[in-house]
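Structure in structure tokens, see below.
In this view, the complex is presented without one of its protein chains, the others remaining in place.
Here is subunit A:
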Amino acid sequence: MKIVVLVKQVPDSGAERNLRSDDNTVDRGSANNVINEMDEYAIEEALSIQEKHGGEVVVLTMGPSGATESIRKALSMGPDSAVHVADDALHGSCAVATSKVLAAAIGQLDADLIICGAESTDGRVQVMPHMIAERLGIAALTGARKLTVDGSTLTIERQTEEGYEVVTASTPAVVSVWDTINEPRYPSFKGIMAAKKKPLETKSLADLGVDASEVGFDGATSTVVEHSKRPPRQAGNKVADSGDGGVQLVQYLSSEKFV
């Protein structure tokens, strides 16, 4: 089984993140750039499937040249090789354009299974698995908290607010995973040293047969017109207990869907 894992480099969600003032895109220059956290779970899932069923795991990343660092880190966890789609024309691409590029890259890889994180911590739009599956004409099993592979049959438990749904599809398919699905491994020292020597192929838009006008700012279906800093946090509500404090607390928790 050939598994492609989508890995995105994002600004560290634990630190301060900014949008650039010149073109409203994510400011990668000043950020500490890391592997999107959810993608580590996707890598782990791919590796554990490989351990059970054999095959090959390929990391696929679209991003600027600096994303190579995250690709090497992903490879140090154990995947066999990586493809890095890098092209200056990609800067400013929207989700729709990104899905076009990734689908074209996947199309060249002849994958049986595509695994990705359910969302990235920068964009958080959660549409990539659906868009890619649509473009490739294959099934999308999204939001998995469990994935079982039985021959060409894939079964997931899709996490919902109330519980989970069991969804089945045949390969090839796209599966997106939540961080409840597994516990990602630490890269081993051998893995770190081996990662340097693993094949990493860089592909341009021309290599993928995608026209530059379809991506970047020119091809974007949405535009960020302006942005501003989030307002400072407001003070919380204080519930004074005059006999009905408990009820008020439960009402609040219920309204916020905590209970």
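Here is the rule we go by: a contact is a pair of C-beta atoms (placed from the backbone, for glycine too) under 8 Å apart; a residue touches a chain by one contact, two chains touch by 3 or more; residues count from 1.
Methods note: contacts and distances are computed from a predicted model.
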- Item | Candidate names "Glutaryl-CoA dehydrogenase", "3-isopropylmalate dehydratase large subunit", "NADH-quinone oxidoreductase subunit N" or "SMC-Scp complex subunit ScpB"; UniProt protein name, chain not shown | "Glutaryl-CoA dehydrogenase"
- Which of these, A:Lys73, A:Lys100 or A:Lys203, touches the one chain of the complex that we don't see? A:Lys73
- Would you mind spotting which of A:Lys52, A:His91, A:Arg124 or A:Lys196 touches the chain that isn't drawn? A:Lys196
- Which positions on subunit A touch the chain that was left off? 69, 72-73, 76, 185-190, 192-193, 196
